[in-house]
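Excluded from the complex is one protein chain; the other protein chains are retained at their positions.
The block that comes next holds subunit A.
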Amino acid sequence: MELQLHRMDYLQVAVTSQKTMKLLPASGRRATQKVVVGDQDGVVTCFGIKKNEAVPVFKTLPGQKIARLELGGALGTVQEKIFVAAGSEVRGFTKRGKPFLSFETNLTESIRAMHISGSDLFLCASYIYNHYCDCKDQHYFLSGDKISDVLCLPVERLERITPVLACQDRVLRVLQGSSLMYEVDVPGPPSILALNNGNGGESGEELLYGTSDGKIGLIHIAMNTPIPKWEIPNEKKRGGILCIDSFDIIGDGVKDMLIGRDDGTVEVYGYDSANEPVLQYDHSLTESITSIQGGCVGKDGYDEIVLSTYSGWVTGLTTEPIHKEAGPGQELKMSQDMQNKIASLRSELEQLQFKVLQERDRYQHSSQSVTAVSAVPVFSINDKFTLNQDDASYSLILEVQMAIDNVLIQSDVPVDLLDVDKNSAVVSFSGCDNEPNGNFLLATYRCQANTTRLELKIRSIEGQYGTLQAYITPRIQPKTCQVRQYQIKPLSLHQRAHAIDQNRPMNTVSLTGQFSFSDMHSWVVFCLPEVPEKTPVGENVTFYFKNTFLETQLECTYRKGEGLFKSDNISTISILKDVLSKEATKRKINLNISYDINEESVGHTLKLIHPKLEYQLLLAKKVQLIDALKELQVHEGNTDFLIPEYRSILEEAEKLQEEYKKQPAHLERLYGMITDLFIDKFKFKGTNVKTKVPLLLEILDNYEQDALMAFFETAQ
C-alpha cells in the first residue's frame, strides 16, 4: 500500500535541539494527543490542536537552552511526566505544566543526553556518564570519546539496568553499574539510540542506532555479547540520523520505523517477511529534523508523524486527506478556517512591524551617542564538518534559524570547493593574493531567498593543513555575521577504524623525548581527525585509522615520553614525521625521531592503488568513447556490427557517465598520491627525486602496473 501523507505546520518555537519534542499519551475521552516541545530559549511549550489551530496548554519561562526532553513516570503507569535537561539541571513538569522537580546535578558541564526510566535518571555530559536513582548518585563512568546519546534497556522487562552509551569513536558502550561490560563496533559515529519497536523488540534487548553519516542498524544487546541483526547503508548519500521512532503509520499492525535526518529527509521503513527494513515512504523538508514521533494530534482518527525542525517548526505529516470526499461545502469551510488564520497572522505582522520600526529608530538614534554600544546577540548556527568515506571529501553543512544572506568561505590551505547539486546558492570565487594575507581560497555564496541550510563540499590534500573559515551573514537586521572555524588536519583523509590488518608490511616512526602523555596526545589531535580532545585515561593508548581514499592504515600507540606510529603508506609516515617535529620544535621539546622503512610497503601501497587507478583509467577511456559510439549507432541504425565490449559500453553509457561525473579529479588525486609516495620513498633514503617527477607522470599516462613498479624500484 502506498502511503500518502500531507504536511501540516502547527507551530513555531525557537531553535530546537535533538530529541526535544514528545507527544503526551492521550488521556480521557479524547483521542488526540498533546505535543510538548522544549527549545533553545529554555521554554517548554505544550499545545493541542483544535480546528487546525494550535491551542496552548502551558508555556514555561525562558531559561537555559534545553538539550533534551523526555517523558517519564513510575514504571508500569502512563508515562506522562515531562522532564527537561537544561544546562546542568533537570526539571520536571506535570502534563498541566506544574513544576514538581528541579534537580541541580553536580555536573560541571552541560547535560548532553538524558534517559529516564521510573525513578532512574541517566545523564551524560561530554565524556561523563552519571546514573541517579531518586536524585541520588549511583554510578559513574568516564567514556573514551564524546557521548552523543544514552539509553537504558527496558528495566521492567529485563529486571536489570543495562545502560548503553553512543560514543563518537564509532562504539556503543554497554555498561553494568560503573563499569564497562563490552563495546559494540558500529559503522559510523552513532548519533542516536532507540529501542526497537519502542520496547526493545521481542527480547527487550534490541537496540536501534543511527549514525551521523546516515546509517541505521539494529543490534541485539545480549547479556554477554552483541549480535548485529541488520544495517541500512546510506546509499543515497542522505543526511545523518537525528531521530528514530517506532509507530504503525502504514496501518498494517506492525510498527514501522520513522527516521528523521539532518538534511530534512523523513523516512518510513516497514518490515518485509524476513524482518528486514524496507523503505516505504520519504519526504523532504528543507531543514534538520530534530525529533520525530508517531501519534495522533491534528484530527481524531487520523494517524500522523509529528516532527520538530531545527528552526523550531512543529509539523505533522498526516494521513488525513486534504481533499475530503465529502461535499464541496465542507471544503469551503476548511479554507474559511485557513483564511481566518491568515488574516490574524497578517494583523499580528502589522503590529510587529510597527513595533520593529520604532525599535529600529531607537537603535539608529543610539548611533549618535558617544557612549552607547551596539551589541547584537549571537545567533545560533548548526554546523557539521565531516569526512565522507566514499569520495574522501569533507562536507560542510551550515544551518541557521533565519534565512542566510551570504556565506564567505576563506581558507589558508589549498582546498577545492566542489559543486553540490542540492546547493542552489550563487557561488563566486574571488582572486587570492596569498602573499601578504595567506589566503588560498576566497569564495562567496549568495543564497536564494528562504535558504536556511547550506551544504558545501571541500576536497583537501593530505600534508597540507590549516584552517577553513566560514563567515555566515543571515538576512536579519541589524546585520551581523558570525565566523566558524574548521581545522584541516595534516592527515585529513584518515578516519578512525576499529582494527587494522597486522599482516601488511609496515613502516614505523618512533619518537622518544621529554614530553608528557598529554603533549603527545595534543599532537595526535593536531594531526588526525576523530580523536577526542581530552587526554585519555590510563598510561598509554592506541588508535587505529584508515585512509578513506587509499585504504592504507595507521596505528598510533603512545605514552609518556614515547610514541610509535605504524603505517603501510610511506607518505603517511613522512607527513607525521614532518608535522610532529615541527610541533615539538614549536614547544621547544627535544625529540628523538627514528624510523624504520619497509621497502616492501611501497610495492604494497602501489598494489592497493592499482585496481583503483586501472578502474579510473578504464572508466575515462570508456566515457571518452561513448559519444563516438553513439554517433556510429545513429549512423548505422543498430549496434550489431560492434564488438561486444563496445556494445556493452553503449548499454551502460548512462551509468558510466554518472559515475564519471561523480568522481571529478579522482584520477588527478591518485596521480598526486603516487607522486607523493615516490618523493617520500626517496626522501627517507636521503635523495631528492623531484626532477624525476615528469618521468613518473609520463609513465602514469601510459599506465602499466609493472612499468610503474619497476620505475619505483630503479629510480635513484
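Convention: a residue touches a chain if its C-beta (ideal position, glycine included) is under 8 Å from a C-beta of that chain, and two chains touch if they have at least 3 such contacts; residues count from 1.
The criterion applied here is as follows: contacts and distances are computed from a predicted model.
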{"item": "Per UniProt, the name of the complex member that is left out, chosen from \"Bardet-Biedl syndrome 2 protein homolog\", \"Mitochondrial inner membrane i-AAA protease complex subunit MGR1\", \"Actin-related protein Arp4p\" or \"uracil phosphoribosyltransferase\"", "value": "\"Bardet-Biedl syndrome 2 protein homolog\""}
{"item": "Option touching the unshown chain, where A:S27, A:S284 or A:Q353 are the choices", "value": "A:Q353"}
{"item": "Omitted-chain contact residue, chosen from A:V55, A:A372, A:V693 or A:A707", "value": "A:A372"}
{"item": "Candidate in contact with the missing chain, chosen from A:T94, A:Q364 or A:Q624", "value": "A:Q364"}
{"item": "Touch with the omitted chain, as defined above, among A:M338, A:A499, A:L618 or A:V693", "value": "A:M338"}
{"item": "Where the missing chain touches subunit A, by residue", "value": "6-9, 12, 311-312, 322-323, 334-335, 338, 341-342, 345-346, 348-349, 352-353, 355-356, 359-360, 362-364, 366-379, 401-403, 406, 408, 410, 412, 419, 421, 423-431, 436-439, 442-444, 446-450, 471, 473, 475-483, 627, 630-631, 634-638"}
